[in-house]
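In what follows, a structure is listed as C-alpha cells, so that the remarks can point back to it.
Note that one protein chain of the assembly has been removed; the remaining protein chains are unaltered in position.
By written order: A, B, C and D. Residues from 1 in each chain.
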Amino acid sequence: MDAILLQILNGLDKGGAYALIALGLTLIFGTLGVVNFAHGALFMLGAFCAVTIRQLLTLSVKVKDESVTFFEAFKEVPYLELWLGETGTTIIDWSVPISILFAIPAMLMVGLVMERGLIRHFYRRPHADQILVTFGLAIVIQEIVKATYGANPLPQPAPELFSGTANVGALFGMGDNIVYPVWRLVYLAFSFLIIGAVFAFLQFTTFGMVVRAGMADRETVQLLGINITKRFSVVFGLAAVVSGLAGLMYTPILPPDYHMGMDFLVLSFVVVVVGGMGSLPGAVAAGFLLGILQSFASMNEVKQIIPGLDQIIIYLVAMIILLVRPRGLMGRKGVMES
Amino acid sequence: AGAFRNDPTNQATVKLGFNVPQSGAYADEGADELRAFKLAVKHLNGEGDGGMMNTMKPLSLKGNGILGKKVEYVTGDTQTKSDAARASAKRMIEKDGVIMFSGGSSSGVAIAVQSLAQEMGTIFMAGLTHSNDTTGKDRRRYGFRHFFNAHMSGAALAPVLEAEYGRDRQVYHLTADYTWGWSQEKSIQDFTASQAGWQTKAAVRTPVGAGDFSQYITPVLNSGADVLVLNHYGKDMVNSLTQAIQFGLRDKQVNGKDFQIVVPLFSRLMAQGAGENIKGILGSTGWNWKLQDEGSRAFVKSFGQEYGFPPSQAAHTCYCQTMLYADAVERAGTFNPEEVIKQLEDHTFDGMGNGETLYRGADHQCFKDVLVVRGNENPSSQFDLLDVQQIVPRAKVEYPEDTYPGELGPYKV
Amino acid sequence: MQATATKNKDNLMVLLFAAAVLLMPLWLQPFGAAYPDLMQKFAIFGLFAIGFNILFGQTGYLSFGHAAFIGVGSYATVWIFKLYTMNIFPAMLFGVAISGVFALVIGFICLRRTGIYFSILTLALAQMSYNLAYSVLTPITNGETGLQLSSQDPRSWDAATAAGEGIPSTNLFGLELSAFDGLAGFYVCAVFLILGFYVAMRITRSPFGSMLRGIKTNQQRMMYTGLNTKPYALTAFVISGMYAGLAGSLMAAVDPLAGAERMQWTASGEVVLMTILGGVGTLVGPVLGAAVIKYFENIFSAINTTVLADFYSFLPDGLANVLVTVTSLFVGKGWHLTLGLLFMMVVIFLPGGIMEGIARIRKRFSASN
Amino acid sequence: MSTVTTDAVRGKNVGTAPAYFSCHDIHAYYGESYIVQGVSFNIHEGEILALLGRNGAGKTSTLRAIARCDDPALKKGEIWLDHKPVHTMTTYEAAQNGVALVPEDRCIIQGLTVEENLQLAQIEEPIGWSIERIFDLFPRLKERRNQEGVTLSGGEQQMLAVGRALARDIKLLLLDEPYEGLAPVIVQEIERTLREIKELGITTVIVEQNAVAALKLADRAVILDTGTVVYDGSAEEVLNDEELRHNYLAI
Partner (left out) sequence: MSTLLEISGVNKSFGGLQALDDVNLKVNEGTVHAIIGPNGAGKSTLLNAIIGKLVPDTGSVMFNGQDMIGVQPHQINQHGISRVFQTPEIFGELTILENMMIPLLAHRDGAFKPTLWARSDAQADILEKAEHYLADVNLWGKKDVHSASLSRGDKRRLELAMCLSQDPKLLLLDEPTAGMARADTNNTIDLLQTIASRGITMAIIEHDMHVVFSLSQRISVLAQGHVICEGMPEEIKTDPRVREAYLGGAEV
C-alpha cells in the first residue's frame, strides 16, 4: 500500500518535472511553431546560472595544504564565510534559490538575443532549416559551456532547510512510511506555480490568441495592424526564462553538466507532441501522464511481468496515444500536420 | 616472424595512438588519460624527470624512445561509442600507421576496439575498463588490460564490508542495465554472500542514462533492505547516489541497523560530481594519488609538476599501459606484435603503484593490489576526496584463469 | 525532344558521380581522408542519406527513427556471418530483406499520422528498439558491447575454421573485403553507393516520384484525384528503410560488429542533419552532407595541439602558440563546436544547403561568361 | 472616425493639397520576377476607384504592394496616404495608419472563431465599427459567431473578411474581388455597404472581375495590363467606351 502511494507521489513528482521541462518547448515549438532543438541548451544554461552564482558566492581564499608536494593543493575558505561568518555560510547554502534572481534577467537576455539575432529570420523558413540552425546553436552553446566548466557534473546542494525528507504520510495520517525529499516537493510546487502563471498569461489575455493567429498567418495579422514579431520575441523570451528556471531548480536533483540538455531534449519533444501541438494544458497533462506511468512501470512487480517495460514505457505510451488520438491529447488542428 | 602491419623498422620514429573520449560524459576522464599518455611519451623520449621509469622494474627502457626510435603519437575521440571508437582506431591504424593504440573509458568500447585490434593485428592496451568480459569471454590476443575488474572489486570489498557493516545484511542492488553492470552485480553478490552472508533482497536493472532514478529508489525505502549497492558508473552513479541520499536512505534505520550505501567502483571525477554525497561511502578503486609507494610518488610528482594537479586512476592505468608496452618492445627487440605479445604475457613487474603485478598470459588481465576507499569526511584539499581505507593485496583478489572462460585467438593474423 | 535531353543530362550526372566516387582514393589524398575506413563511411552514410531523402525530400515525411533500420540491417547481417557464411552477398541480402519487412511494419503504423505526429511515432518506435536492443534483447544483440563474431561461431556454410585460428574476414565470393588494405571493402561500398544513387535518380524521375511530390505538396488533392496516398507513402517508406538497411548491412560487411547505439535517436538525427546540410530534395546533396559530417567526426576530431604546432611551425613562436591555442578550441576535442558553427553558417547563408551554394557558384560562372 | 482625427492636417494643406492618396511610379518584385512595373494613380478623399484588368495583370500585386506586404517587395516608388509616406512603413505600420486590405483569398485565420477573427482586428488602435454593428450588417455571421472561421462557407468567409476590415478605423480600403463567390443578394448588400462606407469618407480601391458592377459603383477607373497602367479616367467613360472595354476587359 505504502509502496503504491509512494509511487504515485513519485509519479506526480516526475510528472511535474516533465511538464515544467517541456513548458518552454510548448511555447516555442507548440505555439510559435519553431522546431527548437536548442531547447535543451536553454534548460542547461539555466542550470549553469546556478553553477555560476555558486562559484561566485564561494570565491575563496586558498589555504595551501602543506602535506601535499609536487603540486598546489588548497583547502578553500569562501570569502563570504570569512567576512560574514554564519550569514555567509547561509547565503552560500541558499545559492540555488538566490540564483533565480540572476537567472531570470540572464535567461530573458539569452532568449531575446537568440530570437532577435537568429530565430526571427527562421519563422518563415522550412522546418528543416529550423532544425539545422537550432541544432547547430545547441551544439555551440554546449561546447562553450564544456570549454568553461568542463564535462564533469557539478554538484549543487539544495539549502539545508530543504535537503532532508518530509514525512508526507504523517501529513495525511497514513503512517510514517511515506517520506519524500523536501526539495522534490519544492520542485513540484514550483512547477505548479510557473505553469499556472504562464497558463494565465496566455489563456486569460488576448496575447495567446494573437500569437496563435500570428503563427497560423503572420501576414494577415500584420495587415490588422499588429506587430507580431514583437509579440513573438516576448513569447520566446518567456520560454527561455521558463526553460532556464526548470533547469536551475533541477540542479540539486541532477548535478548539471554540459550535456544535460541533450538528455532531456527528446523527452521534451515527446511530451509536447503527445500533449498535442499548440496546447499548453495538453503538454502539462502529458507530462503528468508519462511521469506517473513511468514511475509505475519501474516497480519490480511490473518489471518481473514485463521485463524492460520501464525502458520503453515513455515511448510506448506516446505511440499508443498518438495512434488513438490523431493530435495527441489536446492538439489544435492543422499545427505542423504536414 | 614475417611482415606485420605498420612496421616502423625503416623509419626514424614510431607512432602510438591514443583513443580517448573527448566528447560525451567521460570527456574529462578522457582528457586526463590524454595527459598521462603525453607524459608517458615524454618520458619514453627521455624528456622530463622520467617518472615511473625510475621505479619500474624490471626496466629495459633507455629513455631514447622505443628501440631507439623517437615516439610520436596521434589522438582520437571515441565519443564513448563503439562505432566511433572503432572508426577512430581504424583511422589511426590505416591512415596514421600506429603500431599500438590505447585508451578508452568504458567496457563496451574497450571490447569493441579490442576485437578490432585482433582483426587488424595491432596491439590495444586497454584504458579504463572494469567489466569481467574484457579479459573474460571477450578477451583477445591483441588486447591487454592493466586496470582491475568487477570480480576483484567484489573480492576486495567483501571482507571490508563485513568488517564495517557486519554480517547478514539485506542488500538491494540498482544495476546499470548492460554487461558491465551485470557482471559487477554478480561479483558483488557472490562475494558478499559467500564471505559476509549478505542476502540479495532485490536486484533492479536501471536504464543507462536514466537521469532521474527516483522511481527506482522509492521502492527501496520500504523494501526491508538495509544496504543499497549502486552498480552504476560515471554520470549514472553521480545521479543515483545524489538522489538516493536525498531520499534520506543514509539516515534510515532498518532491521535495527544503519542503512548503508555502497558504490563498488569509484573514481575521483565521480567523487567530484557527487560532492558532499560521497562522504563516508565505501567503494573500490584501481589507484589513488595519495599512495606512498615510490612508483606512485614518482608518477604523481612528474604529473603534478607537469599539470598542477594529481592524476586520476584512469591517467595512471593509461600511463602504465604505455610504459609496459614500450618496455615489452625493448625486451622483444622488435615491434613485431607477435613477439611483443609474448613478452607481455606472464610478465611480472613492480614499482608501478600497485605492488608486484602479473600480466597473466591466459587472459591478459593484470593482477595487482586493489584499493578499498571511502569518501573523505573532511578533505584537507580539493583533491583529497577519497581516503584509502585498505590496500587489498593481490593474493586476495586473484582468481583461476578458467573462472571466466574465453578464447584469446591466434598470435598470427 | 526534351525528354531525351534531360535523360542524357541525368546519365551524365550519374557518370560524373560514379567517377567522383571511384576516384576518391586519389582526390581525397590532399584532404587526408583517403583511407579505407573513412571512404567506406562516406559511401555508407551517403547511401543512408540518399534513401532517407526519398522519404523526407520527396514525400515530405520527416522520420526521426531511421537509424532503427541501420541497426536491424547490421544485426541481421552479422547473424548470417555467425551462423552460415562470411560471404557478404547472402548476408546483405538477408539484412536488406529484414529491414524491409521491419520498415513495412513500422511504416504501416506510423503513416497513419502526418507531420510532427508522424515524426514522433517513428522516434518512439526507434527508441524502443534501441532501448530493448541495449538491455532486454541482449541474447540477440549482445547489448552494449554489440554483436561480434567469435571463433566459436558455427558458420555452417563455410569450410569450418579450426578454433583458435581466429575469425576469417568477410568476403564477396572469395574476394576478402580486407584485401588491398581494405580498398576492396571500399570499392564494394562504392559500387553500392553508385547503384543506390542511380536507383534514387530513376525513382525521382519516375511517375512514382511525381506521386510522392504530389503527396508532399497536397495530400488532400491527391485523394480527390483518385489516388490512394497510403500505399504510395508506404512504398517510399519501405524503400528508404531498405536503403538504411543496406547501409547497415554494409557497415557490418566492412566491419563485422553491430552495436545498439547505431539505433539511438542521435543516429537518426544525424541523417536528418546530413540531408538538410547537403540539400533536401536534391540528389547529390545528401551524399555531400554525409561526407562533411563524417569528415569532421574523423579528421577534425584528430587534430591535436602537436599537429597544430607543426602546422604553424613556420611562424614565430609567440604568434604560433597564440594561434595554436586559439585554433585548438575548434579542433580536437572542440570539433563539435566547429560542426555546430558550420550548421548555422550553412542554413543562414545557404538556405537549401550545400547544393544551394554550388548552384550559386554555377550561376556566378554562367553569369561571368 | 478618421475624418475627425485628420481635419487639422487637411485644413493646413488646402489648395496645395496633393491627392489624399497617391501612389507614384511603384515597382514591385516577387523575388526575381518583375510584376508591378511603375504603376501611378491618385485618389481624392472619399472616392471609389475601380482597378481593373485581365487575370495576371497585376491587380492583386498592386494592392499588396500598397498594403506593404512582404511580397511583392516594393523596390521603387512612393505611396502617400493623407500626407503620410506609406512606402516607408512596414505592413503593420501601414495598417495602423489606416490602410486595410481585404485579400482575394480572404485569409480567414485558421483556429480562430468568427468572433475571434473580428476581435483580432480590434487589438491595435485605431478601432472602427463595433463587432455588433458588423453583425448587424452580416446577420449570417452573427449566427455563426462561435464557429471556426475557416469552416465558413465561401461567401460567409468573404463577409467576414470585409467585416474584419470595417472593424478597424481605416482611411484606405483595398478590396480584392469582394464579390467573388457571393450570391447576388449579398453582392447588392455589399454594394450598399460600400456606398455607406463612401459616405463615411473612406477612400476605396476595388479590384473586381465583374467590371460592370465595379464601374457602376466607382467614380474612377484604372486599368492595368502586365503591371502597367493603360487607362486612368472616369468610370462612366469606361462603361461607354466600347473599344476600351473590349481591349482590356473583353466585355
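A few comments on the model shown:
To be clear about the criterion, a residue touches a chain if its C-beta (ideal position, glycine included) is under 8 Å from a C-beta of that chain, and two chains touch if they have at least 3 such contacts.
No experiment lies behind these values; they were computed from the predicted model shown.
The shown chains contacted by the absent chain are C, D, with contact judged over the whole complex. From the options D:46, D:77, D:126 or D:155, the residue with contact to the unseen chain in the full assembly is D:155.
Screening C:6, C:29, C:152 or C:313 against the full complex identifies C:6 as the residue touching the chain left out.
Those residues of chain D that touch the chain absent from the view are 30, 33, 53-56, 60, 104-105, 140, 144, 147, 151-156, 158-159, 177, 180-188, 209-211, 249-251. Remark: the residues of chain C touching the chain excluded from display are 2-3, 6-7, 202-203, 205-211, 213-214, 216-218, 220-229, 231-232, 235.
Just so we're on the same page, only the chains that are shown with their structure count from here on.
Chain centres here are Cα averages; for chain B and chain C they lie 34 Å apart.
The mean-CA centres of chain A and chain C are about 33 angstrom from one another, to the nearest whole unit. Mean C-alpha positions place chain B and chain D at a centre distance of 77 Å. Touching of two or more other chains is recorded for residues 311 of chain A. Within chain B, contacts with two or more other chains are made by residues 23, 27, 31, 177, 205, 207. By the definition given earlier, chain contacts exist for A-B, A-C, A-D, B-C. For chain A in complex with chain C, the touching residues are 118, 121-122, 125-129, 131-133, 135-140, 142-144, 147, 262, 266, 269-270, 273-274, 277, 307-308, 311-312, 315-316, 318-319, 322-323, 326-328, 331, 336-338. Interface residues of chain C, counted against chain B in their complex, comprise 32, 35-38, 41, 131, 134-135, 138, 143-146, 148-152, 163-167, 169, 178, 181-182, 251, 255, 257, 259, 261-262, 297-299, 301-302, 304, 306, 332-333, 335-336. The touching residues of chain A, counted against chain B in their complex, run 2-3, 6-7, 9-11, 13-14, 17, 65, 67-76, 146, 150-155, 157, 163-165, 177, 179-181, 183-184, 252-255, 257, 259-260, 263-264, 294-295, 298-300, 303, 310-311.
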